[in-house]
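The complex is shown incomplete by one protein chain, all other protein chains being positioned as in the whole.
Per-chain residue numbering starts at 1, and chain names A, B and C are given in the order in which the chains are listed.
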Amino acid sequence: MNDLLKIADKTFTSRLFTGTGKFSNSSLMKDALLASASELITVALKRVDVQDQNDDILTHLSAAHINLLPNTSGVRNAKEAIFAAELSREALGTNWVKLEIHPDPKYLLPDPIETLLAAEELVKKGFIVMPYVHADPVLCKRLEDVGVQCVMPLGAPIGSNKGLQTQAFLEIIIDQSNVPVIVDAGIGAPSHAAYAMELGADAVLVNTAIAVSQNPVAMAKAFKLAVEAGRMAYNAKLAPVIAKAEASSPLTSFLNSI
Amino acid sequence: MNDLLKIADKTFTSRLFTGTGKFSNSSLMKDALLASASELITVALKRVDVQDQNDDILTHLSAAHINLLPNTSGVRNAKEAIFAAELSREALGTNWVKLEIHPDPKYLLPDPIETLLAAEELVKKGFIVMPYVHADPVLCKRLEDVGVQCVMPLGAPIGSNKGLQTQAFLEIIIDQSNVPVIVDAGIGAPSHAAYAMELGADAVLVNTAIAVSQNPVAMAKAFKLAVEAGRMAYNAKLAPVIAKAEASSPLTSFLNSI
Amino acid sequence: MNDLLKIADKTFTSRLFTGTGKFSNSSLMKDALLASASELITVALKRVDVQDQNDDILTHLSAAHINLLPNTSGVRNAKEAIFAAELSREALGTNWVKLEIHPDPKYLLPDPIETLLAAEELVKKGFIVMPYVHADPVLCKRLEDVGVQCVMPLGAPIGSNKGLQTQAFLEIIIDQSNVPVIVDAGIGAPSHAAYAMELGADAVLVNTAIAVSQNPVAMAKAFKLAVEAGRMAYNAKLAPVIAKAEASSPLTSFLNSI
Partner (left out) sequence: MNDLLKIADKTFTSRLFTGTGKFSNSSLMKDALLASASELITVALKRVDVQDQNDDILTHLSAAHINLLPNTSGVRNAKEAIFAAELSREALGTNWVKLEIHPDPKYLLPDPIETLLAAEELVKKGFIVMPYVHADPVLCKRLEDVGVQCVMPLGAPIGSNKGLQTQAFLEIIIDQSNVPVIVDAGIGAPSHAAYAMELGADAVLVNTAIAVSQNPVAMAKAFKLAVEAGRMAYNAKLAPVIAKAEASSPLTSFLNSI
């Protein structure tokens, strides 16, 4: 099948993006991420030891189909984000960056103002910018206007596993976006991921829900299948929700006619 | 893997049960049902021409892995249901029956009283009884007490595609049932099916959502994957929904230390 | 205003029914129930000392506008329910009875079979029967057919405060009922009560949410207002939920024309 996702110059078969946080060990992380078949995996710069050629995480993520996506998680404003992006470009040799700016250490929610500022600057500096944002349709259009390659609206507060709390706004974002829409944060179960895809999201990013499961490898596989299922259903068009029942198999006339 | 579903004397690999109603033609129905990999397929007695050896539906459903499950759809009370079950046993050579009694032609909702009466009688007559019922935990226990082999509570009004409206009660039913729980009716999207499995349902039955999709074959495949995903996630244990965010990848300390 | 609720031979101004369970003391109970302006208050036979003329609960509920509604809470089958109803008729001098039969001590969910059996018998014995049932539209019609004076479907498991989990089925029950529909169990907040009334319920019954609040008197008043608000909105017809925004106050043309 040719239902591929294109972001900038790369083409993805898998619409499940993953992350490297919260796994209990690197070996388990590697197995889970391979089971997910994810081709784009975020990694926090903090986790990468830029001096060490044998850095643990990088070694584990060296499969041919895997693209690393450094994120700026932990920065509090545009200036720090730009600095972190440049560091990661140098360290990892990629101009892709997941832009995350969250000044609030409690909920880790993104700052819309700093994100737009940093996005504009990073695009000018040649980065492929993937911004993590609130599910704010106007902000998503403004980010598109400054040249980001996709938008990554959140489904629910990060790490909450609450699912698509922002569904009413994701629908608007998907409706009016000219760049891929990737639902990030809040996806806590395969059913959530399938639902995001059914709504027309281009991809989802899942980290916590896989990493903290009792069986991360099986959970990664489950998310892989759910994302495929949701995308397939989106393409095949779902039946509409209807108010009144219609019989699918009445027998009454048969019994009456005996 | 050995995560099989056992009902009476049969063992199922697939946890997606399907139906034969509402397909635009028999050939499309056949292709979709094969794509679903379903091993248990309901068929309304009305649809089967019991005199005709070359009956269209039966011919199309003759694959080795497929078990037919005649249903009593359209009957209005226990007496009619028992009569229909006996007819179908004779016509199709199976003592399995999906017991559906809905006196109301508008919403096709099941009658709890007649269903219990018929179930008790049919069990005595040697049937493997699979009753379609409201998501009523007390009724499900009473059905179990008279010897049904599973319970099939509804997720939402049949044909509505509204998903798991009865979730609060399905959880109780699943918690206290000693027979398999199969969610029937209302499942309109793969995400709904995945969610039912994540809750701990043993299987789901999907008909309308596949049959009326623009692409029933692709939709059947999507449901297959979603059911597998949901089951896998259930076995791997989902991460809990939590109120407050926890950082998965803070960078702040790193930046501070430079 | 003349928007009165009629059940059997009684007419109610208030559409908020209440109960007497779980209050920390009788004085607080009395104050809260007076604040609720409720005219129909359920009382468990157990709580009434039938030998004692000075029974505490009865004394506290002796206001002129209050009708006592004995309930059969705690009984496990039709036989026990009929016995309890007759006891309460003798003890309290009323032929009204709230019929509750829950064999399961864990979730206290009602038994549909025993409830219908008891309802039919109690109607024959001259009782005004108000049955507490699952939100099962077929069962509600059958109860109506045997002569109950209203139906009392649950909104969520009793004591859960989860709100209207059964909304999809309450809408059907309300649509097709010829007797008043009173939503019972699960209403945990005034917003839930208002919502039930907006859907077209004729009344709601609230007990736990008032009794266990930190301030039962204020909470009773809040439920009173919410029920009035929901009923008023139902009569005034709610605006429809719509998918796309329409401007309520555009200024653009004004600014453009300056």
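Just so it is clear, a residue touches a chain if its C-beta (ideal position, glycine included) is under 8 Å from a C-beta of that chain, and two chains touch if they have at least 3 such contacts.
Predicted model only: the values in this text are computed from it and were never measured.
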Legend entry - Contacts of the hidden chain among displayed chains: A, C
Legend entry - Full-complex contact with the absent chain, from A:L58, A:L109 or A:A196: A:L109
Legend entry - Selected residue (touches chain absent from view) among A:K10, A:K79, A:K125 or A:K141: A:K141
Legend entry - Contacts of chain A with the absent chain, listed as residue ranges: 102-104, 106-107, 109-113, 116, 134, 136-139, 141-142, 156-157, 160, 162, 165-169, 172, 176
Legend entry - Touching residues (missing chain, whole complex) on chain C: 19-22, 42, 44-47, 71-76, 80, 83-84, 105-109, 157-162, 188-192, 194-195, 198, 207-209, 211-216, 218-219, 221-226, 228-230, 232-233, 235-255
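The definition used in the following text is that only the chains that are shown with their structure count from here on.
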Inset, instruction - Would you kindly tell me how far, in whole Å, the mean C-alpha position of chain C lies from that of chain A? - result: 45
Inset, instruction - Go ahead and note the Å separation of the Cα centroids belonging to chain A and chain B. - result: 32
Inset, instruction - Would you give the residues of chain B that are in contact with at least 2 other chains, written as numbers and ranges? - result: 106-107, 109, 157, 160, 162
